[in-house]
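This is the structure I want to talk about, given as structure tokens.
Removed from the display is one protein chain of the complex; every other protein chain stays in position.
Going by the order they are written in, the chains are A, B, C, D and E; count residues from 1 in each one.
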Amino acid sequence: MKKVAAFGELMLRLNPDGYLRLTQASDLHMSFAGGEANAAVSISNFGTDTVFVTKLPDNDLGKMAVRELRKYGVNGDHIAWGGPRIGIYFVEKGASQRPSRVLYDRGGSSIALARREDFRWEEILEDCGWFHFTGITPALGGECPDICRDALRECKRRGITVSCDLNYRGKLWSRKEAGEVMEGLMEYVDVCIANESDAADVFGISAENSDIVTGELNREGYISVARQLQERFSLKAAAITLRKSFSASVNGWSAMIYTGQEAYFSPEYRVQLVDRVGGGDSFAGALIYAMNSGYGPQHAIDFAAAASCLKQTQEYDFNQATLEEVNSLMKGNASGRVQR
Amino acid sequence: MKKVAAFGELMLRLNPDGYLRLTQASDLHMSFAGGEANAAVSISNFGTDTVFVTKLPDNDLGKMAVRELRKYGVNGDHIAWGGPRIGIYFVEKGASQRPSRVLYDRGGSSIALARREDFRWEEILEDCGWFHFTGITPALGGECPDICRDALRECKRRGITVSCDLNYRGKLWSRKEAGEVMEGLMEYVDVCIANESDAADVFGISAENSDIVTGELNREGYISVARQLQERFSLKAAAITLRKSFSASVNGWSAMIYTGQEAYFSPEYRVQLVDRVGGGDSFAGALIYAMNSGYGPQHAIDFAAAASCLKQTQEYDFNQATLEEVNSLMKGNASGRVQR
Amino acid sequence: MKKVAAFGELMLRLNPDGYLRLTQASDLHMSFAGGEANAAVSISNFGTDTVFVTKLPDNDLGKMAVRELRKYGVNGDHIAWGGPRIGIYFVEKGASQRPSRVLYDRGGSSIALARREDFRWEEILEDCGWFHFTGITPALGGECPDICRDALRECKRRGITVSCDLNYRGKLWSRKEAGEVMEGLMEYVDVCIANESDAADVFGISAENSDIVTGELNREGYISVARQLQERFSLKAAAITLRKSFSASVNGWSAMIYTGQEAYFSPEYRVQLVDRVGGGDSFAGALIYAMNSGYGPQHAIDFAAAASCLKQTQEYDFNQATLEEVNSLMKGNASGRVQR
Amino acid sequence: MKKVAAFGELMLRLNPDGYLRLTQASDLHMSFAGGEANAAVSISNFGTDTVFVTKLPDNDLGKMAVRELRKYGVNGDHIAWGGPRIGIYFVEKGASQRPSRVLYDRGGSSIALARREDFRWEEILEDCGWFHFTGITPALGGECPDICRDALRECKRRGITVSCDLNYRGKLWSRKEAGEVMEGLMEYVDVCIANESDAADVFGISAENSDIVTGELNREGYISVARQLQERFSLKAAAITLRKSFSASVNGWSAMIYTGQEAYFSPEYRVQLVDRVGGGDSFAGALIYAMNSGYGPQHAIDFAAAASCLKQTQEYDFNQATLEEVNSLMKGNASGRVQR
Amino acid sequence: MKKVAAFGELMLRLNPDGYLRLTQASDLHMSFAGGEANAAVSISNFGTDTVFVTKLPDNDLGKMAVRELRKYGVNGDHIAWGGPRIGIYFVEKGASQRPSRVLYDRGGSSIALARREDFRWEEILEDCGWFHFTGITPALGGECPDICRDALRECKRRGITVSCDLNYRGKLWSRKEAGEVMEGLMEYVDVCIANESDAADVFGISAENSDIVTGELNREGYISVARQLQERFSLKAAAITLRKSFSASVNGWSAMIYTGQEAYFSPEYRVQLVDRVGGGDSFAGALIYAMNSGYGPQHAIDFAAAASCLKQTQEYDFNQATLEEVNSLMKGNASGRVQR
Partner (left out) sequence: MKKVAAFGELMLRLNPDGYLRLTQASDLHMSFAGGEANAAVSISNFGTDTVFVTKLPDNDLGKMAVRELRKYGVNGDHIAWGGPRIGIYFVEKGASQRPSRVLYDRGGSSIALARREDFRWEEILEDCGWFHFTGITPALGGECPDICRDALRECKRRGITVSCDLNYRGKLWSRKEAGEVMEGLMEYVDVCIANESDAADVFGISAENSDIVTGELNREGYISVARQLQERFSLKAAAITLRKSFSASVNGWSAMIYTGQEAYFSPEYRVQLVDRVGGGDSFAGALIYAMNSGYGPQHAIDFAAAASCLKQTQEYDFNQATLEEVNSLMKGNASGRVQR
């Protein structure tokens, strides 16, 4: 299994305890997270060497962020240091009819203001076999799209597999901007991960019979979206996560992967949510781990769906599930019996 | 939208964290609450000027109570100061087959011992368009029924709309006492809010086919109760909340309003309860806000049901839901998808 | 109602708050628990005099353990003091597809290293009418099986009723060891408590049509297991708990008792789990209380099932439910309506 | 060592964490305390059988109160049950120039409303050798002075030694009332405990050269007060605690006892206060333990001063110090070196 | 007493509990603070009507910030809403040789990016008699210096007394920038508050015999600084706080005021620090309250020094001390005796 590199923002996450709303809180729990960082921690937890690249301010918060990565064995030696601040986001956990809410305070962060010269990709990507980023990173603006392109070109030069989780964020850029920038980066991408709304938001790719709010979408619809992505960008694989939002407390969760020939669906899990934030990132991380380890498509999608199901039964963004736990669920043990 | 005044007890609420029972607790969370105060905070949060009237002891707890109201923009300038103590209640959150429990320690409070001369209603009610109280306030005994009557007479003089949430509390008075006192106050009331057991407990008004413990009641039964209330007290409207207690963890929640001509039912929400205490009060507050804002009966009952559904997905008595959130749920968005 | 004595390990239980995994925790909640101690606390809470016997280290943790028992009125005067340490276990609460996990650190504890001369059973069992132990205690090894036998012989001499909860723990001994040791102790046992896997693990007694992982078992299967236990060991009664693990969040829970003539089944409760650890022990405690109080078999099994259902809606091992609460649920009030 | 009985109020104590002021708090820590209960816990902790008598409401808070006593081995079998409520007090810890503050909410408690027939002293005091109460108990009013007299008469009949800690509380009664009531009770008292202001407040007994605010008082002044107390009430001993309030963070602490022949002074401790509430009660408890154990006056006063010094280095009212710890400090080991 | 207006930044303050370092923290306590806001809360707590003006983002954090002000009775009706974010700062409490540390994340805040047209000073300052700002506000850059000047000109037009706390922040601007901008604003200032290093940093005004690190400065030195400030800017009064940093745990604290004729010194308090952040702001608030209430200079400086001494014995920036408490300390009662 070759080393995996990931590039993106690493943020301070602050959330009140339990179901408290932000406006009721007097205390906030600190953790660190970010789309690519969440994936990197998952990959490292499963046992593959992982490198995470970002830019962090040279202060206590930056220091804590990198320490948190190191705790999980993720290599942070290529992080650039400097700039004004670490991005922050506040999470308020929903319940029943009340949605979870995320309040971002990420503007003007060190990574958003990073310069191309902050990253020496030739050095960073040495020995790597896989590179991962999400659509959030170019959306940060400034030189970020260029930095992504620098990294991707070096990946191409080295024959490194590239995965991208589209992860459209309407607060960061418009659909039009996203489409233009991402279009230019997709030529380097081998594996694209998305949910249905991502594909529609970024590339205008949609399927019939879908209703995002209720999460109802038939299998054919998903296959249609995946096929369009795969064909348009000559992907090795397109993977789509399928969330059914019954309420803020209970979701249906499954995923599919399309390889150009065939579509493979995972089982669907009915999840009593503990914290759904980071669910998609844990899917990406597990899928990368699985594909990088040579799992076949059905095995890989089953592994990734089980891993990300487990993430959503745990607090905070980082998936703590072990290989053993994911394998157990993947093999059908969902009874939740006490393990003594 | 004219200013709303509310009169009643403001108490210190103490509860252990999560699902801990009181007998297991080593720490208690402080908040402040009370039937009318909860409604007042809701009304103020939605944007209408609100005045809350009570009597509080001149100590740190009284000071904290009024600060908590002010925090939500509720005017506390007419609160009377003095007397021995603030009432306290302890809440223990139930789960599944185990009911939530409320332990009251409200005897001998400053408001229960208040005197008629503590409140200058002529001054307090200046500029107000709506006055709200619940059946708990006269149940406190002493001069409280008289103080209520003083307020109601001034309301009549000024043409202020009066709402009353029956809220029968068997720990405070007998059905007989309640019936006699409330009978005398109802002549001033325009909008009566109740659940089915309230109407039966206070006025002996009941409907066929009802079973309070299981919460099963057909539509006709509710209409029957509301019509009896409306006719007996010449009400502008009678509103009834409909709770189905499937368990301490999951309730069905809906409401209806009867205007003399017709009955309007809200949709029913299946609520994964976070904290159901204050649910009825948040219904009253939202209904008052809606009616005081000129909403039609269907709009008003839908708004009030949605608002009070959201309250029950949040901790503590005060409803933190915003106008925007209530409107979103009222329009059918109950999927609980993350709001980023 | 005659005094009840129980003998076994009393451990320090440490668990993170809420759904945090152990690897995410920075703080742990302390409580004290153990199979027999949990039962003893239940019995004492219901109002019967109870004595608990164990060996504890002469340090602050041992002192805290006995104080916790005394808090619930359990007599700890016959506890032996000395030895190196109190056993510890760490509990991580599961949710949905993620199972709860228990990490034991009980090796080398004072009770595991206790000597026969530490306990003067003639004195301890004076005035007792019932003695309870579980299969965990002989599984601790060393002189523990002999100490159990010492106690059981004194029980026989005095005509004390003996109950044993099989409670097989694969981490402590093999099926073979368990079978040999328990076989020798069962001759003294009057009431045997088990779940289906216990009977199979310890004595190779199984029923058809059972699937432990999914918890599916028909009534006949349970009766078959109970009958085999009853007949093989000439029991007065064999009681079996029936857990259906739908997930780590929701379980079905019921129980049956077989008296040699007939099988009595409790209703099945669908439990939204708060903390299922200690559920079986609270069943044993309630059953002992009921039988020791002279309840008939249907009454006893209904009482024990209701009590242990309530335990699982509460945190930590000790059941806080009162007689009144158990009786209320047993009579069918499972609506979870607020008790004011 | 004969059994000790104590009679008085047992209250719920609520305090914010650390140095938070009550008005800043969102959470409160629960403990249980009271002048005589604090003493009783100390005595029981040191190893003497202790009985505590009070009246508690028959609710969860009453149940928790008695459980807390039982935890420390104090017998609560003679507690009367019933009445409206348990008294509550709120403690806010001071620092430096900011004083600690205690907010009482004790009016209308079950003990304050108790009736003489609630307590069967003949039965309660069987086997007891010492009876303790404080001036707070008669100050609660109602029948409390009479109940005290009932107890004291039974003590006289049985030859039980009686101790009284004057503990004047200006919030509960005037100096005049206190003087009249206490005068009548002192005839039964053998050992009187006071601080200088108590003696002055209750009996108008004062010494020259004293300044309560700064705590400056010469030895002769204290001896003078003690001698007046001893002579006026024919005491076996009068003990006085000497607090020098340098600030809310640092106090000087010592004590003296006068036996009619001679005055014995303890060393003075300079205490970095952790929580000074309950300091005087822990002195009383330790003194009673010491005298009841037959310590001579110098030994007894040294023991009591050391024990109560240690109490003030610990949180909450109950002194957790062990016999061994008190003896170590009494022998001069005040270096605070880590005990491994 | 005329209404007081204050203008400046209102920030989210986050700090770990107790003496934990930021890098050790897993949770942070939320409060809201800012130089002028801290002063405003003090003034309002003492009983004078107070208006606070700032710009806050239209999100939950902005809403919480204004609610916190309203809680203390401060009027927030003139706050401008909009812009990207609220400034944040992290506080780590020092002890002994380890200094407290403040980590600012205030760049790009709504107030720093505010526009002159956001504030209608003619309306805001109606009925006001005093206006307060600090040197931090112009230091935020952008249009902030101009907004200050707009406010000050309106003050001049209306004859409103203006106070300015120099509060030099080297992280925000250079000494040169500060000098130039503040020079231009000082012509409107009547009362200047500073510590010695402020005067030197901003205006190059220094005294002999001073050593900032050890805090040693003789009386003449302070008078010299105050006189230079007073003369250069034709002040009504110049007030200087005198902190002696013995360690991060213990400080000496006093203050002086110079009125052009004479210098008045407060007593010096030796403070065991609970949280010294906000100490200077509470001094400014108390001084403004005192001068606005017509206290003479000795009375005013004594009041302000006592109030700010008490602040430093309390957690967080807002001073919770009441008029009564400040008066008690001012009259010499620093013994810290428990107030019951």
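One rule holds in what follows: a contact is a pair of C-beta atoms (placed from the backbone, for glycine too) under 8 Å apart; a residue touches a chain by one contact, two chains touch by 3 or more.
From a predicted model like this one, the values you see are computed outputs, not experimental measurements.
Colleague: Which residue from E:W81, E:Y104 or E:Y295 sits in contact with the chain not drawn here?
Modeller: E:Y104
Colleague: Could you tell which one of D:D27, D:E177 or D:E325 touches the chain left off the display?
Modeller: Missing-chain contact among the listed residues: D:E325.
Colleague: Which positions on subunit E touch the chain that was left off?
Modeller: Where subunit E meets the chain not shown: residues 18-21, 23-24, 94-102, 104, 169-171, 213-215, 245-250, 276-277.
Colleague: Extract the touching residues of subunit D with respect to the undisplayed chain.
Modeller: The missing chain touches subunit D at positions 17-18, 269-274, 309-310, 312-316, 320-321, 325, 329, 333-340.
Colleague: Using the document's contact rule, name the residues of subunit A that touch the chain not shown here.
Modeller: Residues of subunit A in contact with the hidden chain: 67-68, 70-73.
The rule is short, and it goes like this: only the chains that are shown with their structure count from here on.
Colleague: Could you see whether B-D or B-C has the larger number of C-beta contact pairs?
Modeller: So, comparing the two chain pairs, more contacts are at B-C.
Colleague: Just how far, in Å, is the C-alpha centre of subunit E from the one of subunit B?
Modeller: 42
Colleague: Send over the residues of subunit D in touch with two or more other chains.
Modeller: 23, 26, 67 - these are the residues of subunit D that touch more than one other chain.
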